[in-house]
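The complex appears here without one of its protein chains, the remainder shown in place.
Order of writing sets the chain letters: A, B and C. Residues in each chain are counted from 1.
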Amino acid sequence: MAETATLLISCPDRKGILAEVTGFIARNGGNILHADQHIDFQKSIFFMRIEWDLSGFKIPKGEIEKAFRPIAQQFKMNYQLHFSSEVKRVAIFVSKYDHCLYELLYRFKAGELKGELVTVISNHRDLQPVVEMFGVPFVYSPKSRENKREAEEREIEILEREGIDLIVLARYMQILSDRFVNRFRNRIINIHHSFLPAFVGAKPYHRAYERGVKIIGATSHYVTEELDQGPIIEQDVVRVTHRDSVEDMIRKGRDLEKLVLARAVKWHLENKVLVYDNKTVIFE
Amino acid sequence: MAETATLLISCPDRKGILAEVTGFIARNGGNILHADQHIDFQKSIFFMRIEWDLSGFKIPKGEIEKAFRPIAQQFKMNYQLHFSSEVKRVAIFVSKYDHCLYELLYRFKAGELKGELVTVISNHRDLQPVVEMFGVPFVYSPKSRENKREAEEREIEILEREGIDLIVLARYMQILSDRFVNRFRNRIINIHHSFLPAFVGAKPYHRAYERGVKIIGATSHYVTEELDQGPIIEQDVVRVTHRDSVEDMIRKGRDLEKLVLARAVKWHLENKVLVYDNKTVIFE
Amino acid sequence: MAETATLLISCPDRKGILAEVTGFIARNGGNILHADQHIDFQKSIFFMRIEWDLSGFKIPKGEIEKAFRPIAQQFKMNYQLHFSSEVKRVAIFVSKYDHCLYELLYRFKAGELKGELVTVISNHRDLQPVVEMFGVPFVYSPKSRENKREAEEREIEILEREGIDLIVLARYMQILSDRFVNRFRNRIINIHHSFLPAFVGAKPYHRAYERGVKIIGATSHYVTEELDQGPIIEQDVVRVTHRDSVEDMIRKGRDLEKLVLARAVKWHLENKVLVYDNKTVIFE
Partner (left out) sequence: MAETATLLISCPDRKGILAEVTGFIARNGGNILHADQHIDFQKSIFFMRIEWDLSGFKIPKGEIEKAFRPIAQQFKMNYQLHFSSEVKRVAIFVSKYDHCLYELLYRFKAGELKGELVTVISNHRDLQPVVEMFGVPFVYSPKSRENKREAEEREIEILEREGIDLIVLARYMQILSDRFVNRFRNRIINIHHSFLPAFVGAKPYHRAYERGVKIIGATSHYVTEELDQGPIIEQDVVRVTHRDSVEDMIRKGRDLEKLVLARAVKWHLENKVLVYDNKTVIFE
C-alpha cells in the first residue's frame, strides 16, 4: 500500500474550511481516500480527519506541514499531521489480571494493532513469563506506598528513553500521579470495568451486583487527574440476570474489557481519535 | 387455554423445598407447565415460580391456598398464589410525553399486555384526546406545589376505589410522596431515561451528552422512597456517537424507554417478578 | 431553522471531487452543515451527501441545480438536489397486522417522520378504524387472484394522482407486480420479518424456530422484482432461546419490525440513503 498522510483538525466553525483543506490537497495532486468531518453546533467547533494518498502528491513529505501552516493559521486550527509509515511506540502497564494483556499481545503479534509494543511494565512478576513468551521485554517495577514516587520517576524515564507514544493500562491496579498523567496527556488509555459514569472507582462488579442491574459494561478512556473521569473512547455492555453471581459478572465482564480496550487502542493508533472538552470524536 | 395456577415463592434455602412443592402438585394431579427456581447462594435464599394446569387438579381453586399453607409454614415461605383467569387492573400516570403512553395503549388494545387498563391519570390535559381515542377513561389531576397533597389524596382514592393492582408511570414528571409509594409498594413501575445507576435524577440525556458516553440506556424499576433507587426490572441500551446531539439522544432514547417499560409491565402482569433486597428475580 | 439544501452524489472516483463540490458551496457563500463521503475502493465509486445552509447563499434556490450542472457533468455524477422545505408524500400499504402501522401513524403524528402521510391503502377493512382514528384517509383496495391487475392499476392511479414519493409496506401481505415495482423504483420500502438473507419468503419465524436459531431479526429493504432481494436499508436482531415458542418469536419480532421499518423510513425521508449495486449507502 502506498504511503498516506492524515490531517486531524479542530477549529472554530466558519465558512470555507472544508473547501480550503480539500482544495489544498487537490491543487497539489493528492487523492483523498477518507474525509470525515463533524461540527459541534452547540459550541461551534469544526472537526475533521482527512487522509490522502501521497503518491503523486507534489509537496515532499517533509514540507507538507510548512505548506499547510498558512491555512491552519487562517482558521486558527489545532492540527496533527500523521503519516502511515509512522509506527507508534507502545508500553503496556499491567498488574496481575492477564486477559487484557493476552488480548493486546495477540493483536500486536497478529498485526491487527498498528504499532510497536516496546515494553510491558508491571508492579508484579506474575505475568513476566507470558510477556516473554510473546518475545516482548518485561520491566518489573514494584510499587509500595513508600517508593511510589521514585518508581514512577523510573517509569517515566524508561518511557521517555524509549520514546513511548501510547501507554495502555491493561487492568493496571495503581493510580498514576498527576505529574505522570500530565506528562502523557491524552496518551494514556485505561479500561474501567463498568459502564461509566456508573460505578466509578473500586469493585464495580460487586456494586453492580448489589444494585441489581440487568446489564453490565466496560469503558475505555483517556486517563486524567480525576479517577475514571477522562474522555470516553469506547464502551460496550452485556446482559446479566439475577442468576449471575459476582463471579459470573467478572467473567462476562472480562470479555467486554478486552474487546473494548483493544478497540480503543486500535483507533488511537490509527489516529482516529480527537479529544476536546473531555469528550472524544471517533472518526471510525 | 385451560386455567393455570402460579406460585411465586421465596424462603430460606433448605433441602427438600423443590421436592415438597412439586410433590404437592403431582399428588393432586397437577400438570406442571413451567418451573423455574433460583438460589441466592450469598444470602441462602430460595426463589421459585411454578405454574401448573388446573384441569384435573384435585383441589378446588378456592382451597388451594389453604391446602398449600402447611408447606409454606414448614419452609417459612413468602408466597403468592395467582390464577391465569385473574385480570390485573392497571392505571397509567402520564404528563406530556406521549411515546410510552401510546406504546402501552397500543399493547393493551392489541391484547399483548394481560390486564385491564382502567384509567389514565395526568397532571395535564394534553394527552386526553389520545387516551380517549383509545376508549380509555382519562382523569385530569392538576398538581401545583400547593395542592400536591390533596391531589395525591384524590388519586389514591380513585386508585383504591377502582381496585388498581398496578400503577405505571409512563414518563410522569412528578415525584410521588412517601405515603403514596408506601401504599403501593412494589406495584408502581417507573421508566427512567438513563442506564441506572448512571444519571440519577433530572435531565439524564443532557448529562450523558456532557459526559460524552458512547451508549445510552433506559431503566424500568419499582418506585421506592429514594429517587431512582428502586429494584430494577429491565434495562436496555443503544449506541450513540459524537454525532448525536442531545436531541438525537432524546429521540433514540424514546425507542428504548417505551420498549423497556412495556417489557417490565408485561412481566409484572404475568407474575414473573419477585422483589427482594432491592433487586428483582425475573422468571422470564 | 433556516432552509438547507442537500446534494446526494455518486460518480466514478477521481481526484478533486470533494474540493470541487465544497469549493462550489464556499464560493457562493454557503455554510456546510454536514458533509459525509464514502469511496467504494473495490468498484472505484465516490459517494457523497452534503448539506448546507441556504441563508446567505448567493445562488437563488431555483437556480442551484443549473449552476451545479457543469460540475456534475465534469465528474459524470448521478446526483439529487433536495431542499429541507420539501415535504415528501407518503402512502402506507397494510393488510391485517397493525403493529408497524401504529408505529408509523404515531411517528408521523408526533412529527418524528418528516413527510406527509397522505393515505393508507389496504386489501382488508380491519384497520380502517385505526387509520381514521389518526385522521388519515383510508383506501380499501381488495385483492383477489382475478382482480389483482386491475386493483394495482387503480392503486397506481391513486399514488400518481396524489403525487406519492414513498410507499411503505407495513407488513403488507401481497406481492407487487414487476410493473408496480418498476414504476416506483427505490421508492418502496418493505419490512421482512427475518434477518435477510436468512429465511427469504413465507413464515420466517416458523422456519427460525424449526432451525433452532439463537437470534432472530428483521430487515427493511427497497422492493425489487425479486422477492426479499432488494437493497437492505436496516436490520436489527434480538436473542431467543429454546424457551421461545413460535408465538414468542412472533411477539419479540414485532418490536424489531416496527423499529427497523421506522428507521428506514426516517432515513429515506431525510435523503440519507443512496442505492447502488443492490446495496445502500446510509449517510446517517
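Just so we're on the same page, a contact is a pair of C-beta atoms (placed from the backbone, for glycine too) under 8 Å apart; a residue touches a chain by one contact, two chains touch by 3 or more.
Since this is a predicted model, take the numbers as computed values, not measurements.
A.B. asks: Missing chain touches which shown chains?
C.D. replies: A, B, C
A.B. asks: Per the definition of touch given earlier, which of C:31, C:123 or C:280 contacts the omitted chain?
C.D. replies: C:280
A.B. asks: Pick from C:4, C:190 or C:235: which residue touches the chain that isn't shown?
C.D. replies: From the options C:4, C:190 or C:235, the contact with the absent chain belongs to C:235.
A.B. asks: Residue by residue, what part of chain A touches the chain that was omitted?
C.D. replies: 98-99, 102, 106, 110, 112, 133, 251, 255, 259
A.B. asks: In terms of residues, what is the contact footprint of the unshown chain on chain B?
C.D. replies: 15-16, 18-20, 22-23, 25-27, 29-37, 39
A.B. asks: Using the document's contact rule, name the residues of chain C that touch the chain not shown here.
C.D. replies: 38, 40-42, 195-199, 211-215, 217, 231-237, 241-243, 245, 277-282
Assume only the chains that are shown with their structure count from here on.
A.B. asks: Looking only at which chains touch which, which shape fits best: line, ring, star, complete or other?
C.D. replies: Per interface graph, the chains form a complete graph.
A.B. asks: If you list every residue number at the chain A and chain C contact, are more than half found on both copies (same) or fewer than half (different)?
C.D. replies: Answer same: the two copies use largely identical residue numbers here.
A.B. asks: Since chain A and chain B are copies of the same chain sequence, what is the angle of the rotation superposing the Cα atoms of one on the other, rounded to the nearest 5°?
C.D. replies: 180
A.B. asks: Which residue numbers or ranges of chain B touch two or more of the other chains?
C.D. replies: 243
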